[in-house]
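Pasting a structure below so you can have a look.
Complex shown without one protein chain; remaining protein chains in place.
The letters A and B name the chains in turn, as written, and every chain counts its residues from 1.
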Amino acid sequence: MHVFKSIEARPMPGQSASPLAWLRVNLFSSTSNSVMTLLLLALGIWTLVSSMDWALVHAVFGANLQACNEARGVGACWGVITEKGRLIVMGRYPEAEHWRPIIATAIMLGVVVISCMPRFWNKALPLVWALMLVVYFILMKGGWMGLTAVDTDQWGGFPLTVMLTVISMTLAFPLAIFVALGRRSNMPAIKALCTLYVELIRGVPLITVLFMASFMLPLFMPEGVKIDVLVRVVVGITLFSAAYMAEVIRGGLQALPKGQTEAAATLGLTYWQTQRMIVLPQALATVVPSIMNTFIGLFKDTSLVTIVSLYELTGALGLALNSDADWRPFKIEAYLFITFIYFAFCFAMSRYSLWIEERTAVSKVR
Amino acid sequence: MKKYTRTLIGSVLAAAGLMAATSAMAGKTLDQIKQRGQVVCGVNTGLAGFSAADSSGNWSGLDVDHCRAVAAAVLSDATKVKYVPLTAQQRFTALQSGEIDVLARNTTSTMSRDASLGLHFVGANYYDGQGFMVPKGKITSAKQLKGATVCVQSGTTTEKNLTDYSRANKLNLKPVVFEKVEAATGAYFAGRCQAYTTDASGLASVRAKEAKDPATHLILPDLISKEPLGPMVRRGDDEWLAINKWVLAGLIEAEEYGITQANADQMKSSDNPQVGRLLGATEDLGKHLGLDKEWLYRAIKVTGNYGEMFERNVGPKTSINLPRGMNRQWSQGGLQYAAPLR
Partner (left out) sequence: MSHFSMTEARPSPDKKNRTISWRSREGRSIIYQIVAILSAFALIALLVRNTLANMRLRGIQSGYDFLFQPFGFDISETVIEYAHNSSYFVAFAIGMLNTIKVAIIGIALATVVGVLIGIGRFSANFLVQKICYAYVEFFRNVPVYLQLLIWYLVFAEALPDLDGAWNAGHFYLSKNGISFPWPVWQLGQTLALLGAGLGLVFGLYYRRLARTHFDLTGQPRPVLWVALAATLGMSVLGWLAGGAPMEWDLPKVGEFQIEDGGALSPEFMALLFGLVFYTAAFIAEVVRSGIASVSLGQHEAAGSLGLSKRQTMRLVVLPQALRVIIPPLTSQYLNLTKNSSLAVAIGYPELVSIANTTLNQTGRAIEALSIVMLVYLTLSLITSALMNWFNASAAIQER
């Protein structure tokens, strides 16, 4: 009879909590890994040092054209921001009235932010939105209560970007809900119409929709009626984003268990009551992250309206720098500036949507 | 069914109301201008010498002066003009749709624009031709540009002329077409193309305002096309066309007869009967146009005669520095020949 002899105890694994151990595990675990780490570190340090050198050490911060020219190729000329920053961010809005778009945009962003917080989801929210829109347009357009009138074709820069995004989203949302419901309806005619709309709009680029809106809307109007360029662009963007949002909402509707509508039916609720009280609240809550993604996408897509000559942030940069031969060589710094603005906003919004998603999703991580 | 009846009736009424509200009245352009108290003038987004705004938003240029002259003639106030900056792509639809009353945007008169776009040419306030701008170097003539890349803006007569010239002279030019004029000039100044092409007056303007060192760019002497530039109005309103046409002709004829901004007042008592007619001292020409008799006098007081307009905006003393050239009076061998105002 063999006596059970236990094998030698294996040596304790090396400490995995110290920084050295962390380095070993994460960066130098194998030869190829180590080589990769060293290469990336070398590349990273070189890139970091040379860009810091360009962007900070040798950079010119004041609006000094001569210093900028001398520093060309060696240091960044952030003076172009000091000089043209206002024009880029605010567009052609009259300088004396710049306080108006600033306050109006702040109010609009504030209302958008509180609408994202579930704490404020109650019956007063639509009223707050309506009030905000009224105040916004009074402030921007003027002509009332002593404010000088400013035409819509002078609105530009960052306030225009925010305005186009928020207004289009607000208008597209109810349209998208109806289209999504229509696509899932049992009535073949309505389903066909909604499907046609969504597939048509989703199959073409935004730029063709904008071109169509700006060329064709005036022709659609009866004789003598003129539409503002801004209105045309808003209509185009709204129709475009409504199609995408309808798809998102449809996904949410599909994810809802059928039992919900069946239970509502047994309670005797009509179709619209079911949608209003049972289906839509649950479906919309599920797709909030996707709606946020659509919002972020829309925020970035507003940069295209430059092509139909509304000068939002990207277009205002072209306006500010293209005709000024002195500052035009420093376009790249200006581009980096607005890249940073877009990145900051979109990154913040995407972080927020991730946070919402984590809060509401059932944890799948073991 | 009662619930649905209510919603149905409500929506039908709403739709009817909307239809009624949107069927506005279509009036003649002059009536609309008088009612509005403003002439809406479509101009360039920024072409120095023709229509450009300074940093305070004041517009000036040859085309801007036409608008001011018309406003002075019609509304007695040259400041009652709203300037709408338009790109090359937007200009025709803006005019066709009624968004603007007159398009004064250095636009070439061509057959297709007149016949198939439904627009009428008012008259040439600048006879021009298309040319090339190259960095100063060994190229002195357009025929040396064999195989060169040329930056051009889309939506203008420029593209077609470039192709015609390239094919006729077997130059095999390669166009790089941009949607926006700033992108086209930017690409040229960055060195992407060896040449930039547009109307010669536009080249002078771009060189003066956008080149880092204007002296290092050369505008080649070859003009490859005819470009009569001038204001345009839309079809269907002969009265408005007549007003624009004769304001322009009147300013040209004023130069012919020596009436200037400075001497317009004393010229009123001139012996020359034609001068008397032009200034409304003797005959009332304005009634043919639906205006009062001092229409041209006011226009001249505001902008001066054609020659003064030219000198002030694009003449040799300005940074644009264009020679009078083809735009001289007919009596001096140029092309400006105003039909007689009588």
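A few remarks follow.
Criterion: a contact is a pair of C-beta atoms (placed from the backbone, for glycine too) under 8 Å apart; a residue touches a chain by one contact, two chains touch by 3 or more.
Fair warning: this is a prediction, and the values are worked out from it, not measured in the lab.
Among the residues A:Phe61, A:Phe137 or A:Tyr342, only A:Tyr342 touches the chain that is left out of the figure. Annotation: of B:Glu179, B:Asp222 or B:Glu311, B:Glu179 touches the absent chain (contact as defined above). If you put the hidden chain back, the residue from B:Lys212, B:Arg235, B:His288 or B:Arg342 that touches it is B:Arg235.
Residues of chain B that touch the chain left out of the display are 1, 4, 88-89, 92-93, 96-97, 112, 116-119, 145-149, 151, 154-156, 159-160, 162-164, 166-167, 173-180, 183-184, 186-187, 190-192, 194, 234-236. Interface residues of chain A with the unshown chain, by the touch rule above, are 26-27, 29-30, 33, 36-37, 40-41, 44, 186-190, 193, 200, 202-208, 211-212, 215-216, 218-223, 296, 300-301, 303-304, 306-307, 314, 331-332, 335, 338-339, 342-343, 346-347, 350, 366.
Simple rule for what comes next: only the chains that are shown with their structure count from here on.
Computed from the mean C-alpha positions, the centre of chain A lies at a distance of 40 Å from the centre of chain B.
For chain A in complex with chain B, the residues that touch the partner chain are 94, 153, 214-215, 218-219, 221-226, 307-309, 318, 322-323, 325-326, 328-329, 331.
Taken in their complex, chain B has these residues touching chain A: 22-27, 45-46, 57, 84-87, 90, 93, 96-99, 179-180, 182-183, 185-186, 189, 209-212.
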